[in-house]
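With one protein chain held back, the other chains of the complex are shown just where they sit.
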Amino acid sequence: MCLAIPGKVLSVEGEQPALRRGRVDFGGIRKEIRFAFTPEVQPGNYVLVHAGFALRIIDEAEAERSQAALEEALAEWTPGDSPASNSSLDAQDGSP
Amino acid sequence: MAAADSEFVLHCPVPADPGDRIVLAHGGGGKLSQRLFEHVFHPAFSNPLLDQRHDGAVLPAAAFQALADLAFSTDSYVVKPLVFPGGNIGDLAVHGTVNDLAMCGARPMYLSCAFILEEGLPVATLRAVVESMRRAAERAQVLLVTGDTKVVDYGKADGMFITTAGVGQVCHPVAASRIQPGDAIVVSGDLGAHGMAILSVREGLEFESPIVSDTAPLWPCVEALLKAHIDVHCLRDLTRGGLSSALNELAQTRGLIFQIEESLIPVTGPVRSACELFGLDPLYVANEGRFVAFLPAAEAQKAVDALKSLDVSQQATIIGFVSDEPGHSVHLRTATGGLRILQMLSGEQLPRIC
Partner (left out) sequence: MKLLTDYRKTSTVAQLARAIQCAATRPWTLMEICGGQTHSILKFGLDQMLPPGLTLVHGPGCPVCVTPAELIDKAIAIALQPRVIFCSFGDMLRVPGSKHSLLDAKASGADVRVVYSPLDAVKLARENPQREVVFFAVGFETTAPANAMAAWQASQDKLSNFSLLVAQMLVPPAMRQILSSPNCRVQGFLAPGHVCTVEGYVEYERLAASFHVPIVVTGFEPVDLLEGILMVVRQLESGRADVENQYVRVVRREGNPAARAVVQEVFEVSDRHWRGVGLIPSSGLRLREAYRHLDAELRFPAAVTPAPRSELCLVGLVLQGLMKPSECPAFGKSCTPDQPLGAPMVSSEGACSAYYLYGRG
């Protein structure tokens, strides 16, 4: 359920938060999206869009951090070896 | 009064030009029909065969190579809206039929064209469509030699419907039965642009995009392959149902398994993004100027090079091979390394939200 796609906010207009709207770029295509649920949105933010509404401003810092953590954990763990017990993936579980 | 003094003249309501809007009488075979022909169709398509203004055309034997096989095809064109980014129903009606001939390995030569116009259609729209057809026919080097026009009541025809039929001369034998295990599978360019260009102007789903329809004549591509002495085994254009449906049809007809790589299939960024947004799969989206070719693997690179020399097939690339296992399916190695069997499309792809 619930196809939602990230897009980059190009513009924000509208005084009243419930009616706030703007253009969002989805990898080269653009559509007018409502920001009623993300009234604090700024141009340049990435938002997650569903049914014409931004459901959330995507936390880019968190995205980068979690991705880097995942890749680091996976990289430390080369195939054939057992996972390094200090990697984040093994934080709660030492056994392979 | 001046009028009373002058000689009695019947003020015929028939205007000198076809008027601003199509009316039923434009299809009635009388004066208005004639004016429509003289002002709209004739200037665009004039040629000695059409100019005889007969209901049929006699095609000169001298135009054909002796004993050459002929290919014959017909198709009807309905599209909403009539004009879309990168083309209109006129381009489609010419390209669609010449491409059906090209996919038979035939050089397109003659076209017929029947219009069903809706009462109230702006004549300017018809002129624009006819002008596109003229340009498309010129580019495809075909002559439009006979035609017909009917007008139906307001609200009965989405503006206009066009049916074209075409005759071409076969230059190379291509058929599903010639597909061999080991054949390379080549697509002529990036996929999905036509379908997404139409979607971008569909009421209720509109979006701004740089995507334009890929509508184009494909005979020059086929000719380029033949000039490069490629023994093309089979050709298929990727219209409704897209790549996936075309490959499935052929795999089923020929009884072989096709193996293709998702990462090799060209799809532009904007088309990919539009597909993500509406939950569609570019492998099922319609194209109007793309085809798939089956040809000997040893000649595949040469074929791709030949195709790349033309604008319309600049993105041509090998996407996979015909397997020697028996079967009737299309196997896709996904970009993430998984495996998936591509199915035929069931009905039209609908934008989804969930």
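Labels for the chains are A and B, by order of writing; each one numbers its residues from 1.
Keep in mind that, in the parts below, contacts are C-beta pairs under 8 Å (C-beta built on N, C-alpha and C of every residue); 3 or more make two chains touch, one makes a residue touch a chain.
All of these numbers come straight from a predicted model, not from anything done at the bench.
J.: Which of the chains on display does the removed chain touch in the whole complex?
T.: Counting the whole assembly, the omitted chain is in touch with A, B.
J.: Applying the definition given at the start, please give the residues of subunit B touching the unseen chain.
T.: Contact residues on subunit B toward the absent chain are 203-205, 269, 272-273, 276, 278-279, 281, 329, 334-343, 346-347, 350-354.
J.: Residues on subunit A that touch the omitted chain in the whole complex?
T.: Looking at subunit A, the ones touching the missing chain are residues 1-6, 8, 17-18, 26-27, 34, 36-39, 46, 48, 50-53, 55-56, 58-60, 62-63, 66-67, 70-71, 74-75, 77, 79, 82-83, 89, 92-93, 95-96.
Basically, only the chains that are shown with their structure count from here on.
J.: Could you give the separation in Å between the centres of subunit A and subunit B, each centre being the mean of its C-alpha atoms?
T.: Centres of subunit A and subunit B (C-alpha means) sit 40 Å apart.
J.: Considering only the defined contacts, which subunit A positions touch subunit B in the complex?
T.: Within the complex, subunit A touches subunit B at residues 1-3, 5, 23, 26-31, 49-51.
J.: Please give the residue numbers of subunit B that touch subunit A in the complex, ascending.
T.: Interface residues on subunit B, with respect to subunit A: 200, 207-211, 268-270, 272-274, 276-277, 279, 352-354.
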